[in-house]
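A single protein chain has been removed from this complex, and every other one stays in its place.
Moving on, here comes chain A:
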Amino acid sequence: MTAPVLSLSGVRYAWPGRTAFSIEVEALSVAHGETVLLLGESGSGKSTLLSLICGTVLADQGVVAVDGQDLSQLSSSARDRFRAEWIGVIFQQFNLLPFGTVQDNIALPLRFAPTRRDRVLDVAGEAARLCSALGLPGGILTEKAARLSVGQQQRVAVARALIGEPSLIVADEPTSALDAGSQTAFLDLMFQQITACRASLLMVSHDPALGQYFDRVVRMEDVARVERRMT
């Protein structure tokens, strides 16, 4: 059995300098090719958890490992590079640089990740393939991102997360800006492509109804303890 794509153990983190907010995660792991839904209300520490996983903040204690790599062993610039190479991120909305074309936006992570760039033989071709696989109209690559509908923007964000086949996709409520009808279509397409890329998915949401799409559903309160002291 290979090491899990993501594993957290004994992690403690407190935001520096501000109203005391700390999070503790005893154990959380995502296996290769596994899709996990992390359910939690807003304020349950989801954002902090995602920041820890992506290495933009560093745990005070414990180990956050992505693809077997302990992030605390890396310098901050190496963590940035590591994130670019191995993690695809999808936000709730506003995923794209509005002034760039769709192709610019999709190719953006490759600029910071040489190894990932080498895995893509033909960037324009791969971007076009992902777009059409995600049900985006042909010729969208040269459009300015600002001209796209929210639904289109979210699909482009999926294409950007998937290009170069990173091992872990992290998604933060990617469907919350979509209406119920397009949510289903979006998730179907996203899951198809994530499976095709053999990537793992960790998605956070407050909506338990999404659970049916995932291999596993984890409740935030079961894995993490959040402490908030008013000062």
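The rule is simple: a residue touches a chain if its C-beta (ideal position, glycine included) is under 8 Å from a C-beta of that chain, and two chains touch if they have at least 3 such contacts; residues count from 1.
In this text, contacts and distances are computed from a predicted model.
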Its UniProt record identifies the chain omitted here, from "ATP synthase subunit a", "Macrolide export ATP-binding/permease protein MacB", "TonB-dependent receptor" or "Chaperone protein HscA homolog", as "Macrolide export ATP-binding/permease protein MacB"
Hey, which of A:Leu28, A:Ala84, A:Leu187 or A:Leu202 is the one touching the hidden chain?
A:Ala84
Touching the hidden chain in the complete assembly: which of A:Ser29, A:Ser51 or A:Gln69 does that?
A:Ser51
Can you work out which residue in A:Leu39, A:Ala113 or A:Leu141 touches the chain that's missing from view?
A:Ala113
May I ask you to list the residues on chain A that touch the chain which is not drawn?
47, 50-51, 54, 56-57, 76-77, 80-81, 83-85, 89, 91, 94-100, 104, 107-109, 111-113, 146, 160
